[in-house]
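Removed from the display is one protein chain of the complex; every other protein chain stays in position.
Going in written order, the chains are labelled A and B, and every chain counts its residues from 1.
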Amino acid sequence: MSFLSRFYSSSLGRKFFVAGAGLSLCGFLVLHLSGNLLIFKGPGVFNHFAQTLDSNPFILPAELILAGLFLFHIVIALIVRYHNYQARPIGYVKYSAKGGRTWGSRTMTATAFIVLAFLIIHLKDFRFGDRSQGVYHLVVSCLKNPYYAVFYIIAMLSLSLHLSHGFQSAFQTFGLNHPKYTPAIKKLGYLFAAVIGLGFSSIPFWIMLGKIR
Amino acid sequence: MTLDSKIPAGPIQEKWDRHRFDLKLVNPANKRKFEILIVGTGLAGASAAASLAELGYNVKVFCLQDSPRRAHSIAAQGGINAAKNYPNDGDSIWRLFYDTVKGGDFRAREANVYRLAQISSHIIDHSAALGVPFAREYGGTLANRSFGGAQVSRTFYARGQTGQQLLLGAYSALMRQVGKGSVQMFPRREMMDLIVSQGAARGIVCRNLVTGEMESYSGDAVLLCTGGYGNVFYLSTNAASCNVGATWRAHKKGAYFANPCFTQIHPTCVPVSGSHQSKLTLMSESLRNDGRVWVPKNPQDKRSPEQIPEEDRDYYLERRYPSFGNLVPRDVASRAAKAMIDEGRGVGPTGLSVYLDFSDAIKRAGESAIREKYGNLFDMYHHITDENPYRVPMRIYPAVHYTMGGLWVDYNLMTTIPGLFCLGEANFSDHGANRLGASALMQGLADGYFVIPYTLGGYLAQAKLPKLSSSAPEFKEAENLASEKIKKLLSIKGKKTASDYHKHLGKLMWDYCGMARNAKGLKNLLSQIPEMREEFWKNLALTGSGEELNQALEKAGRVADYLEFAELLAKDALHREESCGGHFREEYQTPDGEAKRDDEKFSYAAAWEFKGVGREPALHKEPLSFESVHLAQRNYQ
Partner (left out) sequence: MKFFLEVWRQKNAQSQGGLVRYEVVGISPEMSILETLDVLNEQLLEKGEEPIAFDSDCREGICGMCSLVINGYPHGPEKASTSCELRMRHFQDGQTIIIEPFRAKAFPIVRDLVVDRSAFDRVVAAGGFVSVNTGNAPDANCILVPKDVADKAMDAAACIGCGACVAACPNAAAMLFVAAKISHLALMPQGAPERDARVINMRAQMDKEGFGHCANEYACEAACPKEIKVSNIAKLNREFLRAVVCSDK
């Protein structure tokens, strides 16, 4: 294991871990979103899907791995952030960053915290919430509250912003930069971020519009 | 003292081989007992430091800048010559040797030049092995181009940044040794004095430029690799920190200074735009391969260049030198430009420039081919002038660029002080009165990689060097003298800054000792320099202290040296009553305005011995004999 620990202790290695965990989480987002969108099929289908998932014996280990991935991604990213902060103890009076800096890259830490806060509330309300009347009911009753729905949408748009940088950035970190493919990867990253953000947001939006009840 | 150049006996082709055999060797186990001090980290210094450390010597290296990689070799653009004959176009060691001796207008030492040509190929091999990304052909072999007046393609290059890439190669070799601990690197240090003990160079005193402290280092030999003195003209293509300090201070300790009047004016520089200009920028000579130099035929023609039709243009280099055309050597091209401007046919807002036009080349080869070859140079020109050279002709004017003169050294690169060696541009060596394009990089690296590793060993193996600690009285005394000089500079509290004096001196030097010189002007100059020097020491404006980073103080110290050195340069120019290479005396020219040498009287290297500031220096002559190349007037027509 010594090579892994050495790998971790290097700046490049840490970035690989953050990127690797991040991309894996992107995969999870796709699964999660596909499940969520079943809500548009009505309570029967959605609740059945939720029950099937809950009754799967592998769901607990999968959740534990997922939680691990999240923690790993967050903790290492925070360590990276701390090191970065240390690397420039005295800042500029005037700093006019340019280049590939985007809203997404600039706000990575902020969006991360918003998503984290959301995640905690989300877990409390949905994963560990009262599922006795079916998950469909739980979702609709929560998101009927306009404050909750707006918070939900803001969090998802933050996630989208986070992904707009994170997705393509991971490829660069893995060394996958090529004049032929990188422009496509960047576009794909934006598309992915948009699909995830809009996809998740569509549910509270629809509920607020009263189309799902 | 008589000058012994220590040229080995035998046929010229065998001299270096025989000499390497005759030189004594230092036992490998003993090498680490020797401490070598190297001042300067340009091509010569970095390559010498790396090579000597590889051999096992203990090396200490000093440089002015924050990193050894910044030395001004980095700015060399065009290329490096080598007698590889890869293009199969008739090159050979002999031809490179011949071209260099002839290009130097028969004022170089034949044996040195032959050795340089012999070594040239190894430099390319070694640099390529270090990972220098030389330009390549599609098949993967090295590309060559013709350069600076050569009729064969023997110049290797890395875009327009050959100096940078070669220096970074040598720097990487140096840093490898730093990483191994065999070289200790001392950046931001200025050599204040040379320590000579019992007749041999045994150490240096440096000022730590950050703390201002004086530091003493003792060693068994000292290598000065500190570049040229072009900044005595204030405006030159040299970097701001290039100075004559180290060599001048060594000269004051007994090292003879040879041929200081051999200065090179480079024909293709961006013209001067205003009085605040701090430096001139060179446009690589390689541009003359594709660019055509011209001025309007009529001095009154004030049309913009693209409006001047072909028949109203005077492509004066092609007219005057039909066989070499735009590729005549630097001194010839510079003087021709001066002649055009003296006729009032100069162009641009100041009238102090000529056109270098690429429109024909762009028409012939296409803009992208030109961009590929010269892109970075065109961009640089665009940055400076705000004019796009792909659309309008460049404007160029000659500027001081390189100095062939320097500390006198023998065949072993040792100065007249035993144990003090001088490498690269800092010595007077191999270029005679004029250096050919792409030969400076060759000489710097030849000295460092392939000459000094042998000759230094030869010296150390036979020298009797008693232990000398850096706390010996010689060092303390030199430290005190250096500190006193600094205190003195700081205590003047006058009105004029060092830059004011430097500018003034530079203007005088350019006017009276620049592209064309005459006895009257030189005498006038010689009467003004001592006055200026005296005023400098009475009216210098300086602030701050000597115990901190004080860049104005550094500058003042260097200007003080120039005010002494300029006098020697002018004296040498006055004494050399002939025209040769970069030294053009108006009294000595052929009817069609070409340089006229006087081989009867001046076929020698003039080595000057210091006798005191303001005192007449003593002239020592090293006669130059030409056995392999026949003396002839250079003819590029």
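One rule holds in what follows: contacts are C-beta pairs under 8 Å (C-beta built on N, C-alpha and C of every residue); 3 or more make two chains touch, one makes a residue touch a chain.
What you are looking at is a predicted structure, and each value in this text was computed from that prediction instead of being measured.
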Given B:Gly10, B:Gly90, B:Pro133 or B:Pro322, the correct residue touching the omitted chain is B:Pro133
Kindly state which of the options A:Ser11, A:Ser34, A:Thr52 or A:Gln133 is in contact with the chain not pictured. A:Ser11
In chain B, positions touching the absent partner: 47, 50-51, 54, 65-72, 74-75, 84, 86, 122, 124-131, 133-142, 158-159, 161, 164-165, 168, 171-173, 175-176, 178-179, 185, 187, 210, 237, 239-241, 273-274, 276-279, 281-282, 379-380, 383-386, 449-450, 453, 493, 495, 497, 499-500, 541-544, 548-552
For chain A, which residues reach the chain that was dropped from this view? 3, 6-7, 10-16, 80, 83-84, 86-102, 105-106, 108, 165, 168-169, 172-179, 182
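Keep in mind that, in the parts below, only the chains that are shown with their structure count from here on.
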The distance between the C-alpha centres of chain A and chain B, rounded to whole Å, is 61
